[in-house]
Structures are given as structure tokens and as C-alpha cells.
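Every protein chain except one is present and positioned as in the full complex.
First chain written, first letter: the chains are A, B and C, and each begins at residue 1.
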Amino acid sequence: MTTVQDVSDWWATGVSRVEPGVIELRGRPVQELIGTTSFASTIWLMLRGDLPTATQERLLEAALVASVDHGPHAPSIAAARIAATCGVGLNNAVATGVNLLGDTHGGAGQQCLELLADVLARQARGDSLETAATAAIAAWRDRSRYLPGFGHRFHTVDPRREPLLSLVDEAVSEGAVKGDILRAGRAVEAVLNEGRARPIPMNVDGATAIIYGELGFPAPLARGLFVLGRSVGILAHAWEESQQGRRNKGPMPPGIAPTFLGSPATG
Amino acid sequence: MTTVQDVSDWWATGVSRVEPGVIELRGRPVQELIGTTSFASTIWLMLRGDLPTATQERLLEAALVASVDHGPHAPSIAAARIAATCGVGLNNAVATGVNLLGDTHGGAGQQCLELLADVLARQARGDSLETAATAAIAAWRDRSRYLPGFGHRFHTVDPRREPLLSLVDEAVSEGAVKGDILRAGRAVEAVLNEGRARPIPMNVDGATAIIYGELGFPAPLARGLFVLGRSVGILAHAWEESQQGRRNKGPMPPGIAPTFLGSPATG
Amino acid sequence: MTTVQDVSDWWATGVSRVEPGVIELRGRPVQELIGTTSFASTIWLMLRGDLPTATQERLLEAALVASVDHGPHAPSIAAARIAATCGVGLNNAVATGVNLLGDTHGGAGQQCLELLADVLARQARGDSLETAATAAIAAWRDRSRYLPGFGHRFHTVDPRREPLLSLVDEAVSEGAVKGDILRAGRAVEAVLNEGRARPIPMNVDGATAIIYGELGFPAPLARGLFVLGRSVGILAHAWEESQQGRRNKGPMPPGIAPTFLGSPATG
Partner (left out) sequence: MTTVQDVSDWWATGVSRVEPGVIELRGRPVQELIGTTSFASTIWLMLRGDLPTATQERLLEAALVASVDHGPHAPSIAAARIAATCGVGLNNAVATGVNLLGDTHGGAGQQCLELLADVLARQARGDSLETAATAAIAAWRDRSRYLPGFGHRFHTVDPRREPLLSLVDEAVSEGAVKGDILRAGRAVEAVLNEGRARPIPMNVDGATAIIYGELGFPAPLARGLFVLGRSVGILAHAWEESQQGRRNKGPMPPGIAPTFLGSPATG
């Protein structure tokens, strides 16, 4: 027999408790968080169940800040700006951008963390770090020609790499994080660039994956946290576009028409 | 004649500049922000073009923290949890929740700020604050039976109201914000509750609208910032649900079937 | 006390009934519809509760066919193509396009039907059709500079107008529809173009609004039906794009960068 308890259990959660006069986030009354806890620490709390240390908070802030925007050539930003001109709410425009942060546009951090976990697993089974990195790269390359977290079509050197890795170095030397994922990431970068004239540097996805991994986040949350960071840029662009008063903005100015390819059967 | 410049201008933006080796957010190199600037300050920067003072940052953090979650009875959270069981990406689940933060579920802050602006406009035209509040409430009630920012179906007293308003009081006494929107909000609350046995207190939308207004955000960004705050709860719930391994979770446990209403023509 | 019946009632519907071994759409067993009923008739059934006559079906098919596509300069199509390159599902790409069919991109049919209802209401109060059309246009123009259903930035004559209106003419002469909404639409077009050198012809939104109105659909379903029609084009474009193998396609080819506007405060 189905009971009301079944319904209540169907929606059971450990994230928050809401009753008349009570809102608890991970067991903490919201009124104790307001004014005492930063937004970044609250993000940590909601995903982890406790509050971060100062070093953990600093690393999380840095990774989020590094992710906020990469301009309107990025599909998510472009789509949100287009949406903002179509007579939908600002939330719908943001949702449109977030919806595009899929496997290839928002998933590289998650995939990079999986790659680095593979390096560490191989090392744990007895390989040297270099051998493990070489093998993990080869295994990935069998599946895809893109190595997640490395290389960038725009930047020869990604300006976000250096300051992010410096913060991890600092945290390692403080003993705040272990550093094994950082070492795995640097090993992959070294193997990848051995003897190359044109370097393939670690990009923002690689550097933030290292941070999220060192902080103990599971790989899918590397994507989840990227979503939170990039939402800021998506909102800023959608808002700017909405202030310009265009209606139904397409990708091209009105004077340009798409080339017609003929009508091949595509079925 | 259409030129490449036209295309470049069609996508012109003041939010960010991205060139090989360069990423600037509102004119600031991203590498100078990483490690020095909090996530909340970066949100301010992206929406306002400059960095906040310490008080401005504290108020913004508080409003964001207050908004993160209200449990899975909230439609946005429920929809994101449902989405997380359907074989879509975590970003798609978050987008599903954000997409629901529309006029009635995410727009109350924006509307409340418009209401309070109306109070202040009436006061500027010579009304006393009380008269202005009374008239603004009446004007709103002509359009809708819900007064945005006041009352809550769950909470007799919204636990988020008091700590948020205290922070604004503090900022007023420091001279960091003017306090006129706070006074307008309190006047509306007073008029609304005059002689009522069961009070209609200011809710989180009202208190955060006051903060966003005192900080100088235009009304639509009250919704935009609510989206950023609530995205955290949406992500935390979608992630929790995804870890529970359900497939295609509907609103009801499998044992319950919806009542059939017959088949009225609805056209 | 809350009971399981409350939950069942909370999700009550007249659209369909599903029990073990039973699927009824508006009271009709689905197995009786499969193979006997066209897709367009099933759309009618689901929205109206009964099956259409042959003329009703023909008009509905025509309006749906007229709406399927308007090329990748349309924001919905562009956004769906962009989405298709981001590593999300084909359903997510279609949803992205549909999400953009908002008030200004998908709402013109709905608004046009409201405009024509205003014409008829004025006529019912004693105005001549021409006077009613003039007044309704003026009332709309007070709110917006765009008259929904009329004019097109691409087409001097919308090629979809003529065949759609011919079908309505035919249906009127058969006595299958009343024709008053058609007459209101033509009156608006006549008033609008009086003495104009460059005509503002009725567009596809106007012509389909007339069809949906003559068929008895309420105005919001003019948008709903446009969504169903345009979903076909959105799917076809998303599919074509996905076959081209691009990754993370932005609005501009890689060689073009957006102009930087400087960094004005936008708050």
C-alpha cells in the first residue's frame, strides 16, 4: 500500500530542511550563515556538507573566478545573448546558456579529472609517474583526438593557468592539499609537450580540474562548479544584450544570408 | 555593403575582451583577479564594471547566501532533480531548474524593487512615506493579488528577513548605502500589517530586493542575482539525486497514479 | 490530513489515462488511433478533446506546415545549431531552440489573435469593421511599435500569406468556419496599408493566427502550435549541424573576434 510517507520519502533530501520558520542548509540554520559565510563557502557547504578551511575557500574562489567568461565567441554566451533578444525572461536566457555547457563545452574539467585519476591509478599499480601519464594519454587518445584540459584554439599560453597552479603549489607547501593530482597534471603536460615545437599548454579546464580534484570534489562536480562560474558571464552578457534593445537577434547582421548548400538527402 | 567589421560589431561587448593570450573581464586581466578577488566581488565586477567596497561585497554575499535553497517542494529544485534522472548532463539539469525561475518563481525580487521604486517616486512627488506606501500597495493590488516580497505560504516569519535587514541597517549607519529603499520596504510592511491578526512579514525576496536596490542594481538584476544564488541549491539537489541512481523519476512514487478527470474539451 | 488521494488529485488530468495495459488519449484507446488518425488530427485531439473534421484538419496541417522553418538567421534555429555542437543530446538542442520562441520570436501569432479579438469586440459594440480595426491598431501602437502579424524584415510579400488565406476563404465558402476573424485580419491589413507606398503585408503569424482563431483555438495555443511546427525545422537544422562534426561552434568563424566596447559600468 502506498502511503503519504512514501511520497515524503520519494523526495527525501539531506541538502536542506524546510519547515515553518525553519530553513537549514546541510543542518545549519540559514540565519547563522547570512552575514558570516561567503558565497563561495556556501557553495562548498551545499555540495560537501561542511564548511571549507580558509585555504580550501581560497582555492575554490580562484577556480570559480577563472571560469566566469570567455567572450561571445563561446557558444553558451552567444546563445544566451541571442535568447535575451527573443522576449523571454532573463532566467530563460541564462538557462539557455547553461544548457549548452555539455560534454564538449563544459565537460572538459570533469574529463580531465578522470584522466588524472587514471594516471594516479596506474601509478598506484606500480608505474612511474611518467609511464603512467604516457599510458593514460594513449588510452584517452584511443577514444578521442582531444585531450581534456590541454591546448586552446585561442591561447598559446592560457593566462589562467599560472595563477591557478601557483595557488595549488602554495596549498601543497602549506600541507593543505596532497598535491598528487597536481603532479599528475604536470606529468601529463610534460609528456604531451616533449619535443614539440608548438606547445600544448594546460588550459583553464586542466588547472581548475586540478584544484577541484585536490579539494576532493568528485569529477562530475568539476562540471557542476564550472556551470556556477560560467553562469556569471552568461548573466552579464545576457543582461548587456538585453539593454541594447535588439529584437530577435540572429547570429549574423541582417545584411548577411547563409549560403545555400543545395538539398542533399540527409536521412 | 556588409563587411567583416559589421559582424564583429554585431557581437561587440564591454563585458570581456578575449585575444590570444589575453582575457580581460571588464578591462581587468583575469590573472590579476584569480587569487585576489572573491567570487562575489567578481559577480559584482561582471555586472557593474568595477569592484565593490567591503560593505558592498558583504551585502551582496549575504543576499546570495540567503537565496541558495528552499527545498524540493520548490518547483525549480524539483524539476532539476527530476531532470537529473533522465540521462541528461548535470548542466542540463541545472538549466532545467533555472529555466523555471520565471515571473512568479524567480521574479518577486525584481517586482518588489519596482514596487519600492514606486513608493519612492510617490514620496518624491510630495506624499508622506506612509501615504506613498499605501498608494503603491493599492496600485499593485489592482494588478495582482500577490504583493511581491511579502508573505510566505510556509513561514509566518521568514528566518532570512532579520539577518538581511540588520546588515542593511548597519550599512546605513556606516553611510555606505542611503537607506531610502530600506525605509520604503519597512513602510510597505507596516501599512500591510496594520491591524492584522496574522502578520504578512517581509520575505526573502523583499529583503534581498532591498539589498540589491540599496546597492544600485537595476530591478531586472534582482532576478538575475537570484538566479545565481538559487543555482547553487539547484546544483546541490541535482547532484544528490543523480547519486541515488533512480531512472526517470516522476513526481510520484510508482505506486500512485494520477486521477483521471474525464475528457473535457479544453480548446 | 493529507492523503494519497490528495497526491493523486494534485496530478489529475483530463488529457490522458494510463493504467497497466491501458493508454487513453482524451478518452480514446491509443491502439484505435495508431494507423487510423493522422499526426495533425492527434495534435487536435490532444488540445481539443475531440477529432477534427476534414476541413479543420486541412487548415491545421497548412498552418503547421507554413511554420516549420525560416532558416538559420532565425534565433531559435541558430541557437539549436550552436547547441548541437556542444556535446549535448539532440533533445537538448531542440529544447534550446524551443526555449527561444518567446514573446517576440514565437508570440506574434498569439498577440495577433488578441489584436483581432479586440477588433471583433469593438465591432460587437457597434463600430464598423474599419473603425474597429483603426481603433484596435491605435490601441496596440500605444503599447508597442510592432503590430503582430503584419510586416516582415525580409519579405515584401510573405509567400506563405496567400496560400493560407486561400484555404480559409475556401473553408468560409464551405461554411466550415465563420470567417469573422479572417475579415478582421483583412480589415487590419487594409487600414494599415492605406496610402502607403511600401506595403506592410500580413505575414505568416497573421495568416496562421487567422486559421487558429477560425478553428476556435484560444490565443495562447497559437504560440503553442507555432512551437510544434517550428520544432520540425529546429530538429532538421540541429541534425544537419550535428552531422557536420563541428565542436563548440560559436556565432562567428574562428577568424573573427567581437569588437570590444570598452568597459562601461552597466549597473
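By definition in this document, a residue touches a chain if its C-beta (ideal position, glycine included) is under 8 Å from a C-beta of that chain, and two chains touch if they have at least 3 such contacts.
As the structure is a prediction and not an experimental result, all values here were calculated from the model.
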What are the shown chains that the left-out chain touches?
A, B, C
Omitted-chain contact residue, chosen from C:Ile43, C:Leu129, C:Leu147 or C:Val177
C:Ile43
Given B:Glu24, B:Glu114, B:Glu214 or B:Glu240, the correct residue touching the omitted chain is B:Glu240
For the full complex, which residue in B:Val15, B:Val30 or B:Ala95 touches the chain that was left out?
B:Ala95
Absent-chain interface as seen on chain A, which is shown
4-5, 7-9, 11-14, 17-19, 26-27, 47-50, 87-89, 91-92, 99, 216-218, 221, 251-252, 256-267
Residue ranges of chain C at the interface with the undisplayed chain:
1-2, 6-7, 9-11, 13-23, 25, 29-31, 33-35, 37-40, 42-43, 46-47, 58, 60-62, 64-66, 68-73, 78, 81, 89-92, 94-96, 98-103, 106-107, 154-157, 159-160, 162-164, 166-167, 220-221, 223-224, 227-229, 231-233, 235-240, 242, 249, 252-253, 255-256
At which residues does chain B meet the chain that is not included here?
2-4, 7, 71-76, 78-79, 82-83, 85-88, 92, 95-96, 99-107, 146, 153, 239-240, 243, 247-252, 254, 257-258, 266
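Following the convention adopted for this analysis, only the chains that are shown with their structure count from here on.
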Chain A-chain B contact: same residues or different, taking over half shared as same?
same
Interchain centroid distance [CA atoms averaged], chain B/chain C, Å:
31
Could you give the separation in Å between the centres of chain A and chain B, each centre being the mean of its C-alpha atoms?
23
Please output the residue numbers of chain A that touch at least 2 other chains, ranges allowed.
2, 7, 71-73, 78, 92, 95-96, 99-103, 106-107, 239-240, 249, 252
